[in-house]
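Omission of a single protein chain aside, the complex is shown with its protein chains in their original locations.
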Amino acid sequence: MDPTPPLDAPVTRRHFLRNGARLMAMTGLGVAAGALATRSTGASWVWQLDPAKCLHCGNCATQCVLEQSAVKCVHAYAVCGYCQLCTGFFAPEPNELTTAAENQLCPTAAIQRAFVEDPYYQYSIDEQLCIGCAKCVEGCNRFGNGSLFLQIRHDRCLNCNECAIARACPGDAFRRVPADHPYLLKTAS
Amino acid sequence: MLRRLKFIIALAVILLPALLACAEQRFPPPDFEETHHVLPSTTTPAARQIWLQYADTGVFLAALATAVWLIYKKRSRSRLVWLSLFSLAYFGFYRKGCICPIGSPQNIVLGLVNPGYAVPVTVLIFCFAPIVVALFAGRAFCAGVCPQGALQDFVLIKPVAVPPWLEQALSVVPFIFLGAGLIYAGAGTGFVICRYDPFVPFFRLSGGSFILTMGAAFLLLGMFVGRPYCRFLCPYGGLLRLASLASKWRVRVTPDTCTQCRLCEQSCPFGAMREPASAARNPASLGAARRRLGWMLALLPVLVVAGAWAGSKLSPAAAQLHPDVAAAERYVRQLTVPAQYGLMTPEALSLQRAAGDPEAILKLAADLRHRFDLACWLFGGWIGLVIGVKLVSLSVPASRTDYEPDRGACFSCARCFTACPNERVRLGRLPAADKPATP
Amino acid sequence: MNNSPLHRALCLTAWIAGLFCLLLCAVMVYEHSAAATNDPWKSPQLLALKDKLAAEPKNEPLQTEIRQMDRNFREKFRHRLELDRTGGWLLLGGMLVLTLAAGKAAALKKTLPAPQPKTDAGESSVKLASLSRWSLAGVALVVAASLVVIRFANTSVLPANPAGWEKLLAKKTGAEEAPAEQPPALAEFQANWPRFRGWDGGGVAAQTNFTTNLAWRAAILAPGHSSPIVWGDRVFISGGTTAQREVFCYDVSSGALLWRKAVINVPPSPPMVPEPPEDTTWAASTMATDGRRVYAFFANGDLGAINFDGSVAWTKYLGPIKNSYGYAASLAVWGNSLLIQLDQGEGESEAPAEGTTAVAAKAGAARGGAGEAAPAAGKSRLISLQCATGRLLWQRARPVPSSWASPIVVEAAGKTQVIALGKPWVIAYEQANGNELWRAELLNNEVVPSPVFAGGFVLLPDPGSRLLALRPDGAGEVTKTGVAWAADGNFPDITSPVSGGELVFTVSSMGMVECLQTSDGKQIWETNLDTEVQASPDIAGDRLFVLAKDGALVMLRAARERQEIGRCQLPDKFLASPAFAGGRIFLRGATNLFCLGPDAGKPAKQP
Partner (left out) sequence: MKPELELFDRREFFGVVTKTAAILGLAGAARAGAAEQGTANPFAYDISRFQKTDPKLISHEEAAHWPVPRKDARRLAIGPDGKIYLCAGNYISCLNRAGQGGLELALAGPACCVAVAADGTIFAGLRDHIEVFDAKGARAARWESPDPKTWLTGLAAGAKDVFAADAGKLVVLRYDRAGKIIGRIGQKDAARNVPGFIVPSPFLDVILHPDGLLRVNNTGRHQVEAYTFDGDLEAAWGKPTAAIEGFCGCCNPIALAALADGRIVTCEKGIPRVKIYSAAGEFESVVAGAESFPENALACNDLNDCVHGGIDAAVDSDGRIYILDLVTGNVRVMKPKA
């Protein structure tokens, strides 16, 4: 790759070649930059999880480069039925409807259940504990309104150039989106 | 499984109207008459501020400029070390190594191929600035700004000389890696260069077992072999190597005349120092060299064509890295052999998804495979080209009068400066008297 | 200086730091491996306990045990996360110390180089170059080998070429061709009466031996003006009420009702549609058959294909149909395709109704885009469906309003042409693909009579004004060039002409019979039956059959001299045209289906 000319050539030719190469390289870069500049954006991109495509496979908990995934379960309160028996909170065969460990579905007890008024209970996520395993999401979607769903929490996400979860997502639910609308929340329609 | 799939397919057809109906059917949450409880709203923590990213870019450019200044004006290794440590701290451990120039060419290619992806300005700068610098002043980026490089440079304890013939041969690997990274980016199938960056896990203090082990291995190797990743793998290093071949200025070991003392050769841990090479004495071998060069030049196109042909055969395997193609594969497989997957495993779910709308997934896969056919064809040709050109360059007889660093291979780490007696004299560390006499 | 205390200290530090790092690594790796059993969601014990509890729900100690275990598993989990966070930094620190110390130590031990000047620079560089080339070849080989391994390590079952993809997709979307069934031979069509006025709509029977004694009569179970069709030993009629539309199958020899089948539940057919006018009925359009299925089309837009055993093959909704007098055009079958002339509306200005576009769209989708010829501005169109599946083969928009004439298919000018009338156009389409062959702007009145093809001409009355003979070999617009001759006169407004070849006969609805010369349209004779006629006349052998509305079946000689051979009277009201097949004549009255022919010796078959 060393464009050294044969020995008998004058030294100046080597310089000439080098300058030519540099000129070409610069123009090449310039053209590429120009081509991109027309479409390039001042903003940046972030990763987004589309809950409509999510298959609740558990990859978000295991595949993220972070020890504790940047994907967490979030709760669309406006969609929730405030069920007494929340299938996202209770195991399929709950012993009784209490917050005792044996009745809970969440492996890390990250869902808090608060009594509002008979017979309604409010459920909220403790993000410190949530590992984004989507077990509750599956429970809620299978039986309920689907108010529990996964989202990438951008205060935690490192915004890797290649998202390790996106790579492994069976539902193809991850997308690069402009950073100004990073979230895709469910709303009561 | 097969029965299940039939049902799902039926379902996909049946449920389309239902899907539309569902929005209307969903029930609002209770209006809490007694407590008038107000519904909390879902929090949405913001991503990193955009201006901070521009700040990063500023720091990056500043660091580059400083590096150039330290190399050419100050000729100071120690300060360069401090700069590289700063870069390691900032771009490495603070910014977690994302985005770094090493992966940025993939974004550029994706931006060129996929109109849906507009390359952020910051990425453009991160990608192009070091190359432009290299075109004028060599690999200053590697010397003082690249956190990966700094890390390896830092762990280098007892340098061992890699045999030059091996060094030469392995120097093609970065280009092959670059090719792979770019075709995958172009085919919209992830960024393999980022995927196999062995040091980013250290910056994040977390990562998969495989990549962590890779990183550890590279660090261990790096204790004895100078910058193994930069020299034998880093694709961006490959780009900079090319660029700096055409660089306007170059690092000079000695401020004035070379005394042929070979101290600099000893001092370079990266095997970048080239010894003087005069023309071979007897003209016979010269003729042989010319003939060989001719043969190699003739071989070049052959290699390219052969590579392209072989590469085109590669796409069925290469495409499977894309999840959708993999899903399609799985789907078509189970049509003949019913698949057995565990409960809710990603494989099973992706299979369900494929079965829900086979036409869509197959169309997608077909499109991707088509793209990969072209991409792999190019990749093969690229490999052929790289090897061919390297052969040619190895057949061009070199001619040097002094000991000087190879334009491409030199990281301009400034180690050799102080090894040169003349430089020491210039710095006043040696009295001019006991300059070793030229033999 | 090897044994300098500094050096020893440095070495010691390096060793300690290294050990520390190793230890830390070991701990962290262990923690991660232990996660398989210590994570609350993976631990086998915990899961086992939970199952146990499911078995005995009221077991207090078990519950407390679970809670306890769950708690300290969560503790462990949190602890592990802690360790990961802090351990990472510790590890870095350790490595920092290690490298610094080791580096310094190495620097201390370093013996200064005393290189000797090189003499054989040139030679060595040449040697190096050749060595490098060989090693490069080695690297290339390794790369190639690994690529080959990758290639064959993960094989692909996906097709390699576009054709393969096409096939795979076709298979998935179920759009692949239906098993191509061989249509019955043309001779079979001719021997039977498979559609309105015989195999080609010409009203000419294949046999000549028709007797007029009443073989049997069968009650009409649902009203309708459609004519009977005959295939083999079955005669079919259709009828309909607001409640449901039906197809009836009778045995030709005994008149026994073999089966009746309702064409219902044809999504997206609406339940309520405006009643068609009384004198058109729900079932005015005559069915067609290809010996495998009978195809029935009703005024509400329901199209049904019914197998000969009475089971439904397929149904399709082509409506809604906008037709002020009610839809009446009959179906035509040719080979494997079913032709429907769906003229409707007051003009071509109206936008296509949802129903029609939906059909087109559906067909397009099912066909992978082959149904692209969606109807244009007007709703009138000519549709060709695949007999076996009802899949759309092609459809062409027609620039005409409602019409009531039935299309005919003729073999002329080396092509199979579909000829369809609609004010003001006579248009011929290619039967295979629906491409327009020629068109002539000749019709000034609403079109009820259907065309016939005889003596190389397409003969069609322009009701009330004239009879036209067209040469079917033109191309493009043939209004000027295509007309062989035009005979003025009060030509029928309802019944279709009939021609044995040399002569063409028309019967007006007032009962005026005219005989013209096919070659030039010169009138040979005319006679007045002074009775109302709605059914189209037919020719069998040398006899011209004219069925009057009041039930009189008049037989005239189909020849240059006028002669009435005879007539017989049937006790019913007749609007449908008779069917001639297998030596029997089938006449559909308002209340009864009559069969004239050799007396049925056999006992009536039971359905």
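Going in written order, the chains are labelled A, B and C, and every chain counts its residues from 1.
In this text, contacts are C-beta pairs under 8 Å (C-beta built on N, C-alpha and C of every residue); 3 or more make two chains touch, one makes a residue touch a chain.
Everything numeric here is computed off the predicted structure, so don't read it as measured data.
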Residue in contact with the excluded chain [from A:24, A:37 or A:52]: A:52
From A:104, A:122 or A:141, residue that would touch the chain that is not displayed: A:141
Residue, one of B:46, B:160 or B:288, that touches the chain absent here: B:160
Of B:59, B:85, B:344 or B:360, the residue in touch with the unshown chain: B:344
Residue ranges of chain C at the interface with the undisplayed chain: 39, 41-42, 115-116, 243-244, 262, 264-265, 267, 270-272
Contact set of chain B toward the excluded chain (per top definition): 3-4, 7-8, 10-11, 14-15, 17-19, 21-22, 25-27, 30, 160-163, 208-210, 213-214, 216-217, 220-221, 224-225, 265, 341-347, 352, 356
Missing-chain contacts mapped onto chain A: 51-52, 56-58, 61-62, 79, 81-87, 92-94, 97, 105, 107, 118-119, 133-135, 138-139, 141-146, 149, 186
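Everything that follows uses one rule, which is that only the chains that are shown with their structure count from here on.
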Most extensive contact between chains (C-beta pair count): A-B
Chain whose Cα centroid lies at the greatest distance from that of chain A: C
Centroid spacing, where centroids are CA-atom means, of chain A and chain B in whole angstrom: 24
Rounded Å distance between chain A and chain C, as computed from the means of their C-alpha atoms: 43
Contacts with two or more other chains, residues of chain C listed in rising order: 84-85
Chain B: positions in contact with at least two other chains: 206, 279, 390, 397-398
Chain C residues within the chain B interface of the complex: 32, 84-85, 88-89, 92, 95, 99, 102-103, 106, 113, 115-118, 121-126, 128-129, 131-136, 138-140, 143-144, 147, 150-158, 160, 162, 165, 168-169, 172-173
Chain B residues touching chain A - in the complex, by the definition given at the top: 23-24, 26-30, 32, 34-35, 37, 39-48, 50, 53, 96, 98-99, 103, 106-108, 111-112, 115, 117-122, 124, 128, 131-132, 135-136, 190-191, 194-195, 201, 204, 206-208, 241-243, 245-248, 279, 323-324, 327, 344-347, 349-350, 352-353, 389-390, 393, 396-399, 406-408
Sites on chain A touched by chain B in the complex: 1-4, 6-7, 18-19, 21-22, 25-26, 29, 32-33, 35-37, 39-46, 55-59, 65-67, 74-82, 116-117, 120, 122, 124, 138, 145, 153-162, 164, 166-172, 176, 179, 182-183, 185, 188-189
